[in-house]
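After the structure tokens below, expect a handful of questions from me.
Every protein chain but one is kept in place in this view of the complex.
Chain naming follows the written order as A and B, and within any one chain the residues start at number 1.
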Amino acid sequence: MSSHTYAKKPVYPLLGVAASVSVLVLGLLFAKSLAVFYFFGAAWLLFFCMGYRRACIAVLTAALLLGAVFAAATYLISRNVPAALAAVARITAVCLAVTPGLGMPPSYLVRSLSALKLPRVLVLGMLITFSFVPLLRKEAAQVREAMKTRGAGSIFNPSIFYRALLIPLIVRIASISDTLALSVETRGFTLDNTPYTVYKPVSPGAKDIIFTAGFAVCIVLLVLHL
Amino acid sequence: MINAIELDNVTFSYGHDQPYVLKNAGMTVCYGEIALLSGTSGEGKSTVISLVTGIAPNIVPGVFSGLVAVDGQNVSGKRVSEICRNVGVVLQNAEEQIIHRTVEEEIAFGCENMAYPVWEIEKRIDYACKLMSLSPSALASKLSGGQKQRLMTACALGTGQRILVLDEPLANLDRQGALLLMRTLKELAGEGYAVLIAEHRLDVIMPYVDSVWSIKDGRIIKARDKDSYLRENSLEIPDGLGLPKKRDMAIRANDVTYCAGNRAIIDGLNLELFRGERLLMLGENGSGKTTLMRLLAGLNKPQPGNIEQFIIPSKRAYIPADRRWFKEVGVVYQNPSYQLFMPTVEEEVIYGAKSRAYAEEILKRFDIIHLRSRHPHSLSQGQKRRVSIAAVAASQPQILFLDEPTVGQDYAGLKSLTETLNQLHAETGGAVVTITHDIRCAAALCDRSVILKSGKIHESGGKELARRYLSGEV
Partner (left out) sequence: MENQNDKGIDGAAAVQQTGGKLLVRDVVFLAVISAVTLLTCSIMPLVAGVPLFGLPHLVTGLQLGLFYAIGIMKVRKTGALLLMALFTGVIQLMMAPVMFLSNIFCGIIIEAVIYFTSRGFKSTLSVFLAAALFNPLSLPFNYFYNLAVGKGNLAEVVSSQPWIAVLMSLAVVTVTAAGALAGIKIAGELKKSGALKR
């Protein structure tokens, strides 16, 4: 997830997750009905108005591209237009369902879970998993480069290749996790019931009520046109 | 008067069958002072920090005896999170510790764990950001290496402990960043904070410290005076080689530029590297040394500009950066962990060596023959570094690039390593390019030195330039 798609003020995270799940399930369930496209259009517009502009544009681009590919592929195989449209509907459901996730900074989700008093072990773990993907990507690239410098980058020598890739990578992962664990513990983090504060807790607000109402309208639109 | 930190008759090893890291060691740090803990990597600096913060033996197990007291209280039996309510800790490798999106959230993390009320957390964030010249809303991922280090320092300052312990805080900081940090710590010491810094970059830090402790052979010894300590620890290793016989051109960089984002790290640079010479690259953190080395080694491509190579016959003169290239060009990374992957040291050196016999010779020359059946990742950082240099040198490259090869070496080890590198250089007649901050061996590893500043070569010279630069005269 890239920060340039984040919304300035996303909806309450759990609402966003619920919307995501709903879009996916409803989209897949009613893929064979043309009414689902009304639902997608309304949902997309709702996300757009709620501040997920960049995420919506990214998702639209992906849905159009992938939709065209899958429609063409399905039509070529089945020679059946409804089947092709259903394929488009399914891929659109998958793409649109990603919108709330693309638009939400992971820390926002984590803070809402903290406010709900989710066990700290889960909150910390999620935060780390979210945050460390870019760093680990760099580490993996560094390892691949180091393999090149030692002449160990060829997949035609698999035993050397796997050793040169995995051994340094796992050693680095262990080192990084040791440093990080020390860092969080020396900053007072514990897994027991020691009292803690949640700075800037995330709770539902007026915007979320509007979003919920809007989403309900989208579902009504779908049902009406089935 | 209560001491901020006190070690009394401390003995510690990482296991019953492990050698002692500290033996009957003692030291004190008072409120209102900045104490420097000095020593080469592997001597025990980080162990002392671990003991003071409770990391050892609570998280990192070991065999311990003696007394460690923080703010007059024995830390034995206390958990790390309890001890760290009195001691703010700044560890190395800031990038590996950042888990939040913004500066504000990262600083708030420690305050949340200590259950400070929200209004107080806001105050502390402002205070810490002001001290470390950071913007609270800045994205942590967009900070430079030095800024990330300052962020972790801000996290420690934000939680408000009056005892601060910093482990190699000047790594990744340029001179300006280092001076900002040291001035801030000096002010805090003036306000009654106790500061303990473990650091090996003595030149920058010396003017700000009040006392110097060094670790040697398990003991912690207080230096009589700072100047004599600095002199003793800057003892230069002699260069056994004469003037180089400059041969043909090896690499030529023509008007090379390299940008990261909007910033030109290398800016229109021209450089010639000849076979037979030893080039030393100097400069502050962020000056472009490592980037230039990577460009010359073929790991990055210049944009724009070009780099011509005269090492391997090729239709084009540019660097192919393929398997053939890296057979003739050796690159030793700053962190040896990336390049070590075989099950034993012996196999590591044999892999890529010109011959088994030569590999055996390299093991002897680099004084790692007694480690031959050890797993490379079971070694100390200093030993790993030797092994990684040996493994790359075993392929007899025509050009050898060394990024900070001397970290973790004590004087004897450093002398031996320097001599071995110079002997190999004399035998192969190739070129060696080194980046180092180590004043003890910099002159011995170079015939020519260049100082990089703002992506350009600021000054060029020989050994004398290296000496003057590393002692702060340039």
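Here is the rule we use: a contact is a pair of C-beta atoms (placed from the backbone, for glycine too) under 8 Å apart; a residue touches a chain by one contact, two chains touch by 3 or more.
If you're wondering where the values come from, they're calculated on a predicted model, not measured in any experiment.
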Residue among B:S76, B:Q381 or B:T428 touching the omitted chain: B:Q381
Which of A:L45, A:L166, A:I209 or A:V223 contacts the chain that the document leaves out: A:L166
Residue among A:S3, A:T61, A:S177 or A:S203 touching the omitted chain: A:S177
Contacts of chain B with the absent chain, listed as residue ranges: 14-15, 18, 21, 41-42, 44, 46-47, 50, 55, 59-60, 62, 343, 375-381
Residue numbers in chain A that touch the chain omitted from display: 1, 16-17, 20-21, 24-25, 28-29, 31-32, 66, 70, 90-91, 94, 97-98, 100-102, 104, 109, 121-122, 124-133, 136-137, 140, 162, 166-167, 169-171, 173-174, 176-178, 180-182, 184-185, 189-191
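The definition used in the following text is that only the chains that are shown with their structure count from here on.
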In the complex with chain B, residue positions of chain A that touch it: 3, 105-107, 124, 127-128, 131-132, 134-135, 142-143, 145-146, 148-154, 160, 163-164, 167-168, 171-172, 175-176, 179-190, 194-200
Interface residues, chain B side, partner chain A - complex: 53, 55, 59, 79-81, 84-85, 87, 89, 91-93, 95-101, 105, 108-118, 121, 139, 141, 152, 155, 159, 297, 299, 321, 323, 326-327, 330-331, 333, 337-342, 351-352, 377, 391-392, 395
